[in-house]
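A single protein chain has been omitted from the complex, and every remaining protein chain is retained in its original position.
Chains here go by letter, A and B, matching the order in which they are written, and residues are numbered from 1 within each.
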Amino acid sequence: MELKIFFTILLSTIFINNYVLSRTLGTCPFLGVSKRLDSAIGMGFAVTFVMTITSFFTYIIYKFLLIPFNLTYLKTIVFILVIASIVQLVEMIINKSSPALYQALGIFLPLITTNCAVLGVAVLNIDSGFVTAQFGLLKSLLQGFGGGVGFTLALILMAGIRERLELAEIPENLKGMPISFILAGLLSLAFLGFAGMTI
Amino acid sequence: MKLLNEFTKGIWKKNPILVIGIGLCPVLAVTSSVTNALWMMVATTFVLVCSNILVSAVKSITPGHIRIPIFITIIATFVIVVELVLKAYQPEVYKALGIFIPLIVVNCIILGRAEEFASKNTIIPSIADGLGMGLGFGLTLVFLAFFREILGANTLLGYTFIPGMQPATALIMAPGGFIILGLMLWGMNKINSKNN
Partner (left out) sequence: MKNLLKPTIVLGTIALISGITLAALNTITSSRIEALSRDKEQRALAQVLPGYTNIVEKEKSINGKAASYWVGEKQIDGKKQFGYAFIASKSGYSGDVVSMIGVSEKLIIEGIFILQQTETPGLGSRAEEVISDLNFWDFLAGKKEAEKKRPWFQRQFTGLNSAAEMKIVKKGNWTESNKDELLKNNEITAITGATITTSAVKRSIEAAVNDFKDIIKPADDGVDNETIK
């Protein structure tokens, strides 16, 4: 029974409630970094990593610090500062421990602080009622991880199409952002198909 | 005259969404109805103007390397002000905008204006800049929401628009948001290229 719930959370954050294509969170980096496939993959991994860690820390802080001291109204400011610190910390650790990984992910990390999807998952973990739920921490972690994977999936799909689009002949005024938005709309329409899935 | 220029540039020439292409998250999520878009405009403009004032006021004592945490703290404070006030006095709006109220914090427009304008200018121009950018952002939202609400839900401000018409529901969901915004940008490009 419980196992099924974990599976449901993972599947629904990746496909049914895809953060970019159905909740429209993280649209800025989605359009900004999807011009090339390799940078899309790098950004995707970095976001997945940060989202999972953020889910862990914000959950702990909310449950054991904000609730006991009756400070839940401060959650927005606390979460964003936690995310900014995590991003800084991750950047420093990766820089020291693995220069190769730093070269691949380094330039994307500072952008992640202002990625709505990261703060979004922290707030959604609270709104979903995971704080009082059984196995709440694990559920939050899964939601963070699934959200990141969903973001990566959308980014890779988008980058794959946009690389081909470079060669296509499109009307002058549609080039760049307009056609990217229409493309994102079509992708999102395709993901709407998952909405009929019952799990 | 210069002040007027600071104000109007955000509405068309440097429109944060249409020209610079930032602050897109709430654009697609809250434009399913004109009412939501209007409230988002009010909330964002309030935070933008207040944070611009404060950032501009403390710019001389802000050490360069920790300016970003300071800006974020200031912005987040005003976002919580909006959150608490809406929750207490406009609970329906608070519920409708939901997660997108705390997400005003990560709206790149606000941090962008603090960094690019308010930290380099005095208070009065910063207010003009904040108001202009907020309105430019908000009017784009309202314009987009106008089309999405009429076509996607056949309502305007919550009232039936054309009695008996079947709406295209996909347009108030995520795909419709992406596509209509794409078409809007196309239209804007067309107008701009004609003018040049």
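The rule we apply is simple: contacts are C-beta pairs under 8 Å (C-beta built on N, C-alpha and C of every residue); 3 or more make two chains touch, one makes a residue touch a chain.
It should be emphasised that the depicted structure is a prediction, and the values quoted were computed from it without experimental measurement.
From the options B:4, B:124 or B:157, the residue with contact to the chain not on display is B:157.
One chain of the complex is left out; on chain B, the residues touching it are 32-33, 58, 61-63, 65-66, 69-70, 73-74, 76-77, 80-81, 84-85, 87-89, 91, 98, 152-153, 155-163, 169, 172-173. Listed by residue number, the positions of chain A touching the unshown chain are 12, 16-17, 73-74, 77, 127-129, 195, 198.
We adopt the following convention: only the chains that are shown with their structure count from here on.
Separating the CA-averaged centres of chain A and chain B is a span of 22 Å. Taken together, the chain A residues at the contact with chain B in this complex read 21-28, 31-32, 73-77, 79-81, 84, 113-116, 118-120, 123-124, 127, 172-174, 177-186, 188-189, 192.
Those residues of chain B whose C-beta lies close enough to touch chain A in the complex are 21-25, 27-29, 68-69, 72-73, 76-77, 79-80, 83-84, 98-99, 102-103, 105-106, 108, 111, 170, 173-179, 181-183, 185-186, 189-190, 193.
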